[in-house]
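What you see is the complex with one protein chain gone and the rest in place.
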Amino acid sequence: MPEITYLEALREGLREEMRRDERVFILGEDVGTYGGAFKVTEGFIEEFGKNRIVDTPIAEAAIVGAAAGAAHMGLRPVAEMQFIDFISCAYDMLTNYVATARYRAGLPTPMVVRGPCGGYVRGGPFHSQNPEAAFLHTPGLKIVCPATARDAKGLIKAAIRDDDPVLYFEHKYLYRRIKETLPEDEDIVTPIGKARIAREGRDLSIITWSAMVWKALEAAERLEREDGVSVEVLDLRTLLPMDDEAILATVRKTNKVLIAHEDTRTGGVAGEITARINERAFEWLDGPVLRVTAADVPLPYAPTLEDYVLPQTEDLVQVARKLAAY
Amino acid sequence: MPEITYLEALREGLREEMRRDERVFILGEDVGTYGGAFKVTEGFIEEFGKNRIVDTPIAEAAIVGAAAGAAHMGLRPVAEMQFIDFISCAYDMLTNYVATARYRAGLPTPMVVRGPCGGYVRGGPFHSQNPEAAFLHTPGLKIVCPATARDAKGLIKAAIRDDDPVLYFEHKYLYRRIKETLPEDEDIVTPIGKARIAREGRDLSIITWSAMVWKALEAAERLEREDGVSVEVLDLRTLLPMDDEAILATVRKTNKVLIAHEDTRTGGVAGEITARINERAFEWLDGPVLRVTAADVPLPYAPTLEDYVLPQTEDLVQVARKLAAY
Amino acid sequence: MTSRAASVAAASPPIPAGLRREQLVELYYWLRLTRTLEEKLTNLYRQGKVIGGLFRSLGQEADSVGSAYALRPADFLSPLIRNLGSMLVKGAEPLQIVRQYMAKAESPTRGRELNIHFGDLEKGYVGQISHLGDMVPVMAGIALSFKMRKEPRVCLVYVGDGATSTGAFHEGINFAAVQRLPMVIIVENNGWAYSTRTEQQTAVKQLVDKAKGYGIPGERVDGNDVLVVYEVTKRAVEKARAGGGVTLLELMTYRRKGHAEHDAQGYQPKEEIARWEANDPIDRYDRQLDETGWVTREERAAVRARIETEVDAVIAQAENEPFPEPETALDGVYAHPARIEPLWYRHA
Partner (left out) sequence: MTSRAASVAAASPPIPAGLRREQLVELYYWLRLTRTLEEKLTNLYRQGKVIGGLFRSLGQEADSVGSAYALRPADFLSPLIRNLGSMLVKGAEPLQIVRQYMAKAESPTRGRELNIHFGDLEKGYVGQISHLGDMVPVMAGIALSFKMRKEPRVCLVYVGDGATSTGAFHEGINFAAVQRLPMVIIVENNGWAYSTRTEQQTAVKQLVDKAKGYGIPGERVDGNDVLVVYEVTKRAVEKARAGGGVTLLELMTYRRKGHAEHDAQGYQPKEEIARWEANDPIDRYDRQLDETGWVTREERAAVRARIETEVDAVIAQAENEPFPEPETALDGVYAHPARIEPLWYRHA
């Protein structure tokens, strides 16, 4: 069994679901002959044909709206946003139409909207975004953010099988940097709504997701090595619905929490997690819940600026030290 | 000096700014001859003419985008969303174009986007929204939410004079229900970024904004009367940038905080406030920061359902009692 | 009377558009039912029994009814607020409409949505949302599913003159045109978008010209002639069914009431309203039936009487029904979990 990348794992997951279930189809910009801007659907049009791999005009609202209509009729669309930054053009369609369809009209809307998110790639303000906070606040949607190749595959398969609309945010920095050997015989499905302990620890918890998981693991190793501090890393994997049990468990275990996300700080997802911990495990806290995030600016392009704005492993180490010493 | 309503105060503020500064103009759907769906701009086209009161097609992205372009050229546009729920159609334009214009390209973009928000009016899922959480997370925007007639006037004037793009969310439940006598000679300008203590208290703080301020005051009176608990009510008025000083001051004073907002819970603004308190005043807390919010569902239409989903004074009283007893 | 009617019938000209006599009666029924239902809802509104706003299609009934009547049961449509008639034709029941307006527990959306914002996947109509234009991409997706599965089914989408200004309309119709989906777009041109005249929405002389910008055929017809509307829609629908792609139809009509009941419509010239009142689609159909004798006065009187009792009964029933149970507000946000947890302080 060869190692496969995060991107290949995602592609495998998509392909397996399309083979398993003929109701699944893909639509988006350049997903057909070209196989997508990042080649996620490379080879798909050859295998599944034009009828199930639909190249669309540049129209995100139409892509998402059409996916919803097809989903109402029993199909299982997977809509690709060429870069996740363009999901903003479908914001109305997602939050007002898709998210409310079941609640207001009993309309089944099993669909996935996926695309490359995230920075550290010199993509500038419009090719580096992390839109999870923009949708966390929308009842009716589910949001998943894989950090590993296994979850890239397991979560896309789970998302496609889920009966609710799921936003699947894949991190483009991980596409080809993360490799893993996955059993070919196993039907890998990562349950939506379940977090994963990426590293066991006793003294302090870092709660995070997506590419930040890897920085958290780096930081944890350094803290173990240099400070003898034992850090637990919780990879949320799903942001909506949030795995409160896993969050509370790690809080009760280490009593100190650092929440890390790549996205900007104010109004980011860390706020919601802090509130939940505060409400349900206040007595368990031996220190404030601290956040490591991007600075509150549009993500700049120049390496010096991007590196300064985005959270780095060093930041996690610094803040974790403060918290450990608290 | 006669009493004027919240809506009239807003109208006065708009009119005064248009008289004071000829760069100010208004654009939106039915804002001209009709004077707007809620008559906020009634009489304006007669006074200021077609050139400064622009009736637009039904196209929120174009309204906001055109406002930005005009703002770059030194004008001061005030764009009306007929119901704030439709601001979602301009989400991309606001978050990607408007909010980043100064940062990425040094483009001055002094503009206001305003419209009626909020529930308790049997408006159903698409005429009752509170979009502050959707934009809190966008560096480059400012967000104001007046609760009183005085601030309805003072904040629209401040928003128009501000050199940054400001979202002004006016609560339609307050339009004609709130009255106040405002001095006609005074140039009322409410500074953006400054909260207001709506009621002094010692035992517990309710941090809130917009229509919830009035429920908080009701709850405070009941708690005073029935429990002898002295509640401080902090009306944030501006959500972005947030008045950290005022928030920390009330926390240090009462050591117990309840955050109340009308919007749904998960991913709502309360999370961010909780995180800030947690980070900067953890030692000052004698109990968990608790949230009173709407339930995580699209807002339903039927009175029984809407009343159940939205936060009520009774909820504030219940939760405040728990917190006081903590 | 009967004898005279009979003799007229004998001399009747042939019925157009391949319609049968019973179908003419059905069309009459749908037209009248739409109007009567709205009139009685207006009374309820005045009595404060309608919770939200009330939207009328007075004078526009023919375009909704005639076009929807051109569909087969397996076809789909998405109405906007002034297309009550199209929903009735497609199987929505007066009882559902009244319950929905009154926010009753038994309403099709269980009190979650207002006015005619509801749908039925069995009967083939989709519940609209308020955001104008959004239904066009959604219906394109339904049409896409028909095409993918090679089902001989068609989507009919209604938009107003004002809704054509939205980005969603553009993205949806363009998507459908490129994919040659089995879809018919009806632009219901009633002269006004709230207080805004069509000239303030678009610079085109006639909205049918928008078809040219999408590379699809378009037709513009009298929306107040129910048989013409039926005929032109039927043609477009069958063309779409045969794989002929998207057609845009502009139906000319007029909004005789305000945007909603609260709107005093002061901006609409009295004469303009009067002129269109003289062009009322139901009166015209009545006259047509008088002249042709296709359907006798007696028959039509019977239809009206039937509707009266039907609607009154429905209202009587709905009025005494309860609002939904509060906790049901927590159901159905997701398929899983089927009910979300109540807020902790609501347990108490």
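First chain written, first letter: the chains are A, B and C, and each begins at residue 1.
One rule holds for everything that comes next: contacts are C-beta pairs under 8 Å (C-beta built on N, C-alpha and C of every residue); 3 or more make two chains touch, one makes a residue touch a chain.
Note that this is a predicted model, so its numbers are computed, not measured.
Student: Counting the whole assembly, list the visible chains that the omitted chain makes contact with.
Tutor: A, B, C
Student: Out of C:177, C:249 or C:289, which touches the unshown chain?
Tutor: If we include the chain that is not displayed, C:177 is the one touching it.
Student: Can you work out which residue in B:1, B:73 or B:325 touches the chain that's missing from view?
Tutor: In the complete complex, the chain left out is touched by residue B:73.
Student: Consider the whole complex, including the chain that is not shown, and state which of B:14, B:31, B:45 or B:61 touches that chain.
Tutor: Of all options in B:14, B:31, B:45 or B:61, contact with the hidden chain holds for B:61.
Student: Using the touch definition from the top, which of B:21, B:163 or B:286 touches the missing chain?
Tutor: Residue touching the chain left out of view: B:163.
Student: Write down which of A:16, A:29, A:80 or A:262 is the residue touching the left-out chain.
Tutor: A:29
Student: List the residues of subunit A that touch the chain left out of this view.
Tutor: For subunit A, the residues touching the absent chain are 29-30, 32-34, 37, 55-59, 61-62, 82-83, 85-86, 88-89, 122-127, 265, 292-293, 295-298, 300-305, 307-309, 315, 318-319, 322.
Student: Pick out the residues on subunit B that sit against the missing chain.
Tutor: Interface residues of subunit B facing the absent chain: 25, 51-52, 54, 56-57, 59-75, 77, 92-93, 96-97, 100, 102-108, 110, 139-140, 142, 162-164, 241.
Student: By the contact definition given up top, give the residues of subunit C that touch the hidden chain.
Tutor: On the subunit C side, contact with the omitted chain comes from 165-171, 174-175, 177-178, 180, 199-205, 209-216, 245.
Rule of thumb we're sticking to: only the chains that are shown with their structure count from here on.
Student: Using C-alpha centres only, name the chain that sits farthest from subunit A.
Tutor: C
Student: Subunit A to subunit C: how many Å between their CA centres?
Tutor: Roughly 41 Å separates the two chain centres.
Student: Using mean CA coordinates as chain centres, what's the gap between subunit A and subunit B in Å?
Tutor: One centre to the other, that is 31 Å.
Student: When the C-alpha atoms of subunit B and subunit C are each averaged to a single point, how far apart are the two points in Å?
Tutor: 37
Student: Find every residue in subunit C that makes contact with two or more other chains and list them.
Tutor: 109, 112-113, 117, 129-131, 167-168, 333, 340 - these are the residues of subunit C that touch more than one other chain.
Student: Specify, in ascending order, the residues of subunit B that touch 2 or more different other chains.
Tutor: Residues 85, 88-89, 125-126, 296-298 of subunit B touch two or more partner chains.
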